[in-house]
Structure formats: C-alpha cells, structure tokens
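Notes to accompany the following structure.
Every protein chain but one is kept in place in this view of the complex.
Showing subunit A:
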C-alpha cells in the first residue's frame, strides 16, 4: 500500500511537471526596438546605388561587346528582355552579307581569268571553269559562238587534264570517270541551264540528243560561216573595187601630173613659134585642168577606197569577234587582202605625192619665169608704152631712141641681173644650205611617214603571220584532241562492257537467290499448314477423350461425394452430441465425463486426420472428470477475488508476515471498481492486481472467459498461487470448448462441402 501511495504521488507529480515555463522567452524579444534607424537607411541607400551602378555598367558593356551580351542573356533569366529594352535587338547579321558578296565576286574574276589565259591549267580549276561559264552563259541570251568557245575551252581543259595521265585504258577510265563524275556533279548543280552551251561532251545524254545537238551546232556554225563569208566577200569585193578604182584614179592622176609637168617643162624650155606656144599653152592649160580633175578624182576615189577599207576592217573585226573557228582562214585571207590593198594604195599615194611635189617645183619654176617675163614686159612697156606685148615680132617700128633706151634698159637690166647673179652666187651657199635644210626637214618628214607606214605594214604582216601560225596550231591541236577523244570513247566502251558483264552476273545470282528463297518459303508454309491440320485433329480427339474421362470421373466423384456426405452427417451429429454434453454441467459440479461422446466422435470421424487429431486433443481431465461450467467458474472467481485482494502485496519472494499484514491493510483500505472494461492494450499500470481483478470480473460478467483467464494469468506472486486452481479449471474448460467448437466448425464445413446443390 505504501508503494501504491508512492506510485500515485509520482503519477501526480509527473502530470504536474508537464507545463514548462514558456512565458519567459517572450519577454526577450522586444529590446532592440529602433536604435539604428539612420544607419539602416544609409546602408539601404548604398546598396541600391551599388546595384543600380552594376546593372548600368553591365548594360553599357553589353552594348559594346556582343559576346558579353550573349553570355549575360544566356545565364541571367530575364536579362534578354531588359537588354532588348535598353539596347534594341541584338545585331547578328552583320557579318554575313559581306561574306556572300565576297563569294559572288570571286567566280566572275575567275571566269575572266579563264577566258583570257590559254590551256595549261591545274585540274582543280576544271570544276570552276565548268561551273562559272555555265553560270554566266545561262542567263545570257543564246550566243552560240561564245558558248561553243567555252565548250571548246572546257574540252581543252579536260583534254589537258587527261593528257597529264598516262594513256593506259584502265587508269584513264577511272580518271575520266572521276572527271566525268566531277563534271556531272557540277553539271547537276545547274540542272536548269539548258543553254546551248550545254554541249559539254562529258554529260551523259542519249545519242540522238547528242547527235541532234551536234548537228544543230554544225548547222549553226555553217550558217555563221556562210553569213560571215558572205559579208566578208561582199565587203572585200566592194573594197577591192574601190581600191582598184582608187589606184586607177591615182595612176590617172599620176599620169596627168607627169603629163602636165612635162608639158610645162616643154613650155618653159622649148623655143618654138608663138602659135605653137599658144597651142602649147592651151595644151598646158588643158593638161592642168586634166591634172586637177584627175587629182580630184583620185582624191575622191581614195576617200571612197579608205571608206571601203574601213568597212572591211570593221566587218573583219566583227567576224573576228564572233569567234567561229571555221571562219578564221577566211578572216585571215580577208585581212591579208586588206593589207595588200592598203599597201598598194599607200604606194600609189606616195607616187602621186612625189609626182605632185615635182610638179610643184616645175610649176614654181614656170611661175617664176612667167613672173620675170611679165616683169620684163611691164618694164618694156613702161619704157615704151607703144610697144605691144609681142615685141619679138616688132621690126622697124622702133626708133633709135627707143632702141637706145631699150638697149640701155637692157644693159641696165643686164647689170642688174649680173649684180643679182653675183649676189645670188654669194648667197648661193646660204640658200643652198637653207634649201638643204628645208629639204632635209621635208626628207625627214617624208622618211618618218614612210617609216611609219612601212612599220605599220610590217606590223600588220607580222600579225597576219602570227594569226596564220595560230590557226595552223589550232588545227593541229584539234586533230590531236579528236584522237584523244576517240581513244577515250574506246576505253569507255570497253569499261562499260565489263561493267555490264559483271552486273549481269550479279543480277542473275540475285534473282536465283530470290527464287530459291521464295520456293523455300512456300514449302515451309505448306508444311506448316499440314502440320497445323494434324495438330488440330489431334487436339479435337484429345478434348473429346478428356471430356469422356471427365464425365466418368464426375460420376465416380458423385458417388464418393455422397458417401462423404453421409459420413459428414454422422460426424456432425456426434459433434453435436458432444457439445450437448457440455451443457450438462450443474452449478458447482462438473459435467459428465466426455469420454463416451468423444469416442463416438472418434468413431464417426473415420479417416479425417484433422478430426481425429482434434478428437484426441481433448484434455484427459475433461474426458475423465468432465469440465466445469462457466457459471460455476464465475461464482468461484467472485469468492476468490477477496482472497486475492488480501494477498495482493505479496510477491514471489514470500515476504514476511508484516507484509501480509500490510497487504491485508491495503485490501481493507483500497477500493477499486467492481468491474471495469479492460483496455485494448495493457500497459504496466494495468498490471496492478486490483485492476486486473476488476477487468477479469468485467470480462466474466460479459461472458468472455478467455480474456478473464488471460487477465488473471497476469497476476504474480502469492495471488497467482491462490488463483492457480481456478486458472487450471478455466483453462480446461476453455480447451474443451475450443476443441468442440473446432470440431463442430469442421463438421459444418464438411457438411456444407459435401452438400450438393439442387
């Protein structure tokens, strides 16, 4: 009891100690109310300034450095929005247009180079040469000659490339094939350029198309050639005619000039009779008129000839510009003709000019003479005005004075002339020098002109020679190219034949394989089907047999089941009898011994091991003596209770009598509930004997003997010893009851199991 009191005190103390002093902590918080308000504002302001400065600096740097901007946008989530707001969208396309322009600028320059230079080129440039001309001539309206030249340029490139490789068919094939493929690729790049320039001899086209194209090209060439030759001939003819005319005119002029000069000389020097003189003068005038006319004609003819020659030159240039190869000899011939004509014309012109200069001298001389004569005539007439011009015919009309005056005048004149002569002789040298100088200058000029013209003529000849040589070389190269192409074609056909053979074999093998595999498939399919049929038939037979068996078994099992049902009924009846014997217990005396009933059960359970085991599990005591009923146990418990209360404090160590006394005192003084519902889980507090007793009595009152026994089992010490008997009896009763209930459950189950539903 002391312990109980101590326990109660401890419990109450524990309950009271649960409320910890929470209220102390709340006072500690409100101390630092508003001491550093100014400092906080300063710190906040400084922080804001730093953050703003950081952001502004980042924006400025992002504006200057795009990589930084990209990095910031990538890493910081909403920075791209902010930066876009501040700086505008990021400029990313700056670099690209420049690059494309550069790329575009390159091919035209390449193309120009290709057009200008000649054959020896490295192999890489074949592609670009093929590509760029194709590109360029695609949009250009059809200029067949130009395209042909490009095609031939291409072909020459290819030939030059191939000629670098040793001319053995197999390697040549591969090289050619490789080049062909390259060209195919480049040709495939521009599939749409169906310009006439696509007469690339390397693209695989059907023969008819190629032939058609070649025929077309030939036709075109011929047309061009015909037109050019026609035009050339025409212009040649016209220019030849004009030149001849000019030459004729010049010759006529020359003749006229020489005639005139001759006549003039004659007229100057020949001393003939006056009638003849006048006739001579008339002839001279006529000759002069002739000469001027002839000179004019010659000049006009020369102009015309020059025009014609210029037109011829232009036509030649144009035809050279068209660049048809077959036209070249014509062009060359025309040029030569032109050159010859020009040369002839120049010669004739020089002749005419020399004649003219001679004539000038003679005319000057004649003029001088005429002038002197006229002067003399004027003097004579001034002296003797009556004398008429024709003084030579005068005889006897003149007086002595006149004669003397005349003679004096003549003498004076002679003196004068002598003086002049002397002067002239003196100044001869100077005049000669001056004349020589003049002549030299003129000679130089003439020389220069002659030199220039001859230089031009020579240049022209050299150029023509060069052209002739070029055309010859070209022909040679063309012939060579043709042979190489022929060789290449032969090699190609060989290669194609080989490839075809190999392909044929491969395809044959493939076809055979496919055939054999298909045959195999079909066979296996057929076999599978037949097997399936067999299997199905077997399956059906098996199912039928199984069903038959099943039916037989069912019938057998029915019989067996009926037998079992009968046995189960018997068992059930015996179990019922056994459970009935339990009820025969009186208030204080046990039941009748269960031996007989158990025996019946044992007999009726037959071969069920479970039932046998159960039947033999009945405790001996119950079989021999019988069991007490629950009511008697309850009554006994109630009487036991007071005893247990009295020895509640005595434990296993069997304390002294004093303990006994204390225990008795406790029993007297302690009051517990008569009955108390036991909790689901027993805690250590519930192991108090008094509590246990009240739980047990509650259970007993509610008919739960098992739980009551369990609870009573928790008693320890002397109390336990006291209730030992009761516990044993309770156990016995419980055991028997359990076995019987199991048996009855089993019997019920068996009975239910064997019951056949209608």
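Going forward, a contact is a pair of C-beta atoms (placed from the backbone, for glycine too) under 8 Å apart; a residue touches a chain by one contact, two chains touch by 3 or more; residues count from 1.
Rule of thumb we're sticking to: contacts and distances are computed from a predicted model.
Its UniProt record calls the unshown chain "MICOS complex subunit MIC10", which is the correct pick from "MTX3 protein", "NADH dehydrogenase [ubiquinone] 1 beta subcomplex subunit 9", "Myotubularin phosphatase domain-containing protein" or "MICOS complex subunit MIC10". Within the complete assembly, A:657 is the residue of A:207, A:400, A:430 or A:657 that touches the hidden chain. Only one residue in the set A:647, A:667 or A:709 touches the chain that does not appear here, and it is A:647. Residues of subunit A that touch the chain left out of the display are 639-640, 643, 647, 650, 653-657, 660, 718, 721-726.
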